[in-house]
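The following block contains the structure, expressed as structure tokens.
Every protein chain of the complex appears in place save one, which is left out.
Naming follows writing order (A, B and C), and every chain is counted from residue 1.
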Amino acid sequence: MRKMLFVLPLLVFTAVMFAQSGGLASVDGGGCFIQSLTAEDAPNDAGGGIDLTWTVAAGTALPDSMILERFDHDGIWSPISTLAPASGRKTDVGLDNDQEYSYRIVPFYNGAGEEPCEAVTAVPQKQWIHTGRIGMLVTLTLISLVIFYYIEHGKRGGKIYIRRIAGLTAVEDAVGRATEMGRPVMYIPGIMDMDDIQTIASMVILGRVAMKTAEYGSPLLVPTCRSVVMSVAQEIVKESYLQVGRPDAYQRESINYITDDQFGYAAGVDGIMVRQRPAAIFMLGTFYAESLILAETGRSVGAIQIAGTAMPSQIPFFIAACDYTLIGEELFAASAYLSREPKLLGSLRGQDIAKLFFMIVIVLGVLTATVGEAWEPATKVADFLKTITRVE
Amino acid sequence: MSWEVIGIWLGALLSLCLYSFLYKDNPFYKFAEHLFVGMSAGYWVIYTIMNVLIPNWWQKLVPMEGGFQPIWLVPGVLSLFMLFRLIPKLAGLSRLSLALIVGTGAGISITAMLQTRALAQVNGTIIALGQGGGWFNWVSNIIMVTGVVCGLVYFFFSKPHKGVVGGAANIGITILMVAFGASFGYTVMARISLLIGQTQFLLFEWLPTMGIHL
Amino acid sequence: MRLAIPLMITFVAGMIMILQFFVPATQPMGDSLQEWYMIVASAAIFLGAVNLIQVHTHKIRFKLKNWKYSPVTLIGFAVMIITGLVFGIEADLPFDYLFQQMVAPMAATMFSLLAFFVASAAFRAFRASNWRATLLLISAFVVMLGRVPIGSMIWNKIPLISEWIMQYPNMAGQRAVMIGAAMGMVATSLRMIFGVERSYLGGAD
Partner (left out) sequence: MSTFIEKLGNLDRRVIFVLMALAVIIPLALRMNLPIPIDQGPSMDLYNMIDALPEGSRVLLSFDYDPSTMPELQPMAIALVQQLMTKDIKIVSMALWPMGVSLGNEALIAVSDSLGREEYVDWVNLGYKTGGGVLIVRLGSDIKSVFPVDYDGNSIDDMPVMQGVNKLGDLDMIISLSAGEPGIETWVMMAGDRYNLPVGGGCTAVSAPQLYPFLATGQLIGLLGGLKGAGDYETMVRVGVENPPPGIAIAGMAAQSVAHLVIMLFIIIGNIAYLSEKKRKGGAK
């Protein structure tokens, strides 16, 4: 429950939604070719930026070029940029926070500078809340609360149902079959590094699969595309073999690094497949184009293949070439499904509630937007929902 | 014989070695595969040193204009800890580096995924069903919205897929299948493009070196 | 206890990255953290390099199956490292030449194998075994036709139908997958940051 306390600071941020405008300075040109020049603190930044906008008066002779000048605490006007002689906007960056800066525009006719227009002043400041992301902050806070609530609920022994996931019920059979045939099991954790969430999910599943191969006593091959993934995989598999009481069966050398290169990796793994002929192949993690190269070769050596990825573009290939495919979120449900750990089941329940929330937002939004075409006030709801889901 | 021609021959012969895999595993493929693995691994090591470690770390630790920035020792030490994996006694220290990688990755993912993959997509789905006008757009928009909602129902794990939920999940998986079929069909072209590219190389760059002009 | 410090680092790093997204004032902190993380993640490649050398020298020493090819890997690796260190990586020098003339064509060849695999996978998998498989088959078929000029020569509505499939059912499916997967990623990331999931550190709990 303590973990939920972290949301408090987030809620405080949300509460301080007050506007933090650095003050808008603006002048009207009054006879100058610049009709108006405004300067204001650049919004939603870490400070050091001032937004300038200017419009050029219609009907006056346009200068050949214009120079934007800045007056800072050194006490001199210095040119910072050449502008095209048209209306425009510019953000001056790299300034010191909480210092006053003035700007003016000097017109150039035939190479000679003329009288500048009136100067404007602004003070750059850093912002403590990104105003375009408040809706998302609220959503993230709510989702986090729900997920942590159900994790706690699960830990305290609350009963949570989990539906059948075909690809995962097949894990045991696949490993068993490999043992019967006296052939190895291969586990491919995708081609991304440990900072990728799918790789992390894959590593957790690897722990479970390793327990099965340890129990059944079939060799487990884990070729990896990233060094860090290799060392994490070694650690996890070793731990699993230890837990099942078969530390003697753990073979560090069967978990190795191939190459960081996407297709070099595919070539290497294809080679291992045709030579070692694994009877079961798991492909879980982030995959790109190599997905089908691996899956078709695996298929050709007669392995049972269980694949899973959240990459929408690769799912169709896995479906076509593998016996079982975990689609999108099913990959993330796998660790809960295989381990039946209450906290993971709880987290899954939390994800479901979050999806339900999004479904309600969509349905409500669509209904009100549709009704809104005939009855104006309903659009307000739709607009509100669109606003909170918009993120800058 | 110029370096360019030698290069074309190297590329062409290695390509043919790899294509031989389509028939079956053979010594030519084994040779090319092993060479590919070794060379690409070497390439990435050099690449990492030259493009990441030197400009983004070393040159910040010891800037060219002189001075020494001790703060950059921190990532240096953490990198070293990562390599301690190789020394069993010190392997535990690599957990600190791993923790940094995983923590940063997780933190970036949360906001990026929620923003781009969830909220932006929900936002895009909130449309008026009559948008575009005409019965055809009504039907299309209804299919779209129902598809998204039912697709999400399919991903419900903690509710049995029975009754209404089961029905919706069924519609959901059906839409997903249509989507996957479409995505597969759309991709075929790209895959063939790659083969076209390689074939063009062999036909129009390699064959001419032997005096064969198509 | 041995996990306390790593878990704390994960928590702090994760929270900084979340914070810098919502609090502009903390962006510089987030930027530095990302640079550090990039350095540490990159430096780990040496672990892989050592492993590669170990695996192949082991194969050669014990004359394991196919050991005769291991020297090829080791020589390829050494040649790239040496040319890279001696000549640098600029264009038109040996390192770049070897990459352009050998590594790049091999990558392109492996990639192009997909044209063959797509054909064999489509042939085998796209069978009208039940109505759902039939739908998958039809949508793949129509979109495939819509992508090439021949489709519109057969019937000029085919590209439109294919476009419609991409814009509506396909988009709906993609969105459902994306939103669902995003929830999985958010939940997994949260479990990482708050130390609920820690098996990746080696050893459950």
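Quick note on the criterion: a residue touches a chain if its C-beta (ideal position, glycine included) is under 8 Å from a C-beta of that chain, and two chains touch if they have at least 3 such contacts.
This is a predicted model, so every value here is computed, not measured.
Listed by label, the shown chains that the missing chain touches in the whole complex are A, B, C.
Residue in contact with the omitted chain (choice from A:S26, A:T91 or A:T169): A:T91. Only one of the listed residues, A:T131, A:S313 or A:T379, touches the absent chain: A:S313. Residue C:M178 is the one among C:I16, C:V55, C:M178 or C:L201 that touches the chain not shown. With the whole complex as reference, residues 45-46, 81-84, 90-91, 93-94, 263, 288-289, 300, 311-313, 391-392 of chain A touch the missing chain.
By the touch criterion stated above, the residues of chain B touching the omitted chain are 22-23, 47, 51-52, 55-56, 108, 112, 115-116, 120-121, 123-124, 179, 182-183, 186-197, 199-200, 203, 214.
Considering the complete assembly, chain C touches the hidden chain via residues 27, 31, 34-35, 38, 42, 91, 100, 104-105, 107-108, 111, 115-116, 118-120, 122-124, 126-129, 137, 141, 144-145, 147-150, 152, 159, 163, 166-167, 170-171, 174-175, 178.
By our rule, only the chains that are shown with their structure count from here on.
The interface with the greater number of C-beta contacts, when A-B is set against B-C, is B-C.
The greatest centre-to-centre distance from chain B, using averaged C-alpha positions, is reached by A. Once the centre of each chain is set as its mean CA position, chain A and chain B turn out to be 14 Å apart.
Multi-chain contact residues of chain B, defined as those touching 2 or more other chains: 18, 21, 30, 32-34, 36-41, 43-44, 82, 85, 98, 101-102, 104-106, 108-111, 113-114, 118, 122, 125, 145, 148, 152, 155, 176, 180-181, 183-184, 187. Each of the following residues of chain A touches two or more other chains: 136, 140, 143, 193-195, 197, 200, 228, 231-232, 257-261, 263-264, 267, 275, 312, 315, 317, 319-320, 327-329, 333, 348, 351, 355, 358. Listing the residues of chain C that touch chain A in their complex gives 15, 18, 21-28, 37, 41, 44-49, 51-52, 54-55, 58, 65-66, 103, 106-107, 110-111, 113-114, 117-118, 120-122, 124-126, 136, 174, 177-181, 183-192, 194, 196-197, 199-204.
By the touch rule above, chain A contacts chain C in their complex via residues 3, 6, 13, 44-47, 126-130, 133, 136-137, 140, 143-144, 147-148, 151, 193-195, 197-198, 200-201, 203-204, 207, 226-228, 230-232, 235-236, 238-239, 243, 253, 256-264, 266-267, 275, 289-290, 292-293, 295-296, 310, 312, 315, 317, 319-321, 327-329, 331-333, 335, 343-344, 347-348, 350-351, 354-355, 358. Across the complex, chain B is touched by residues 2-3, 5-18, 21-22, 33-50, 52, 66, 69-70, 72-81, 84-85, 88-89, 95, 97-118, 122, 132-133, 135-144, 147-148, 162, 164-183, 185-186, 188-190, 192-193, 200-202 of chain C.
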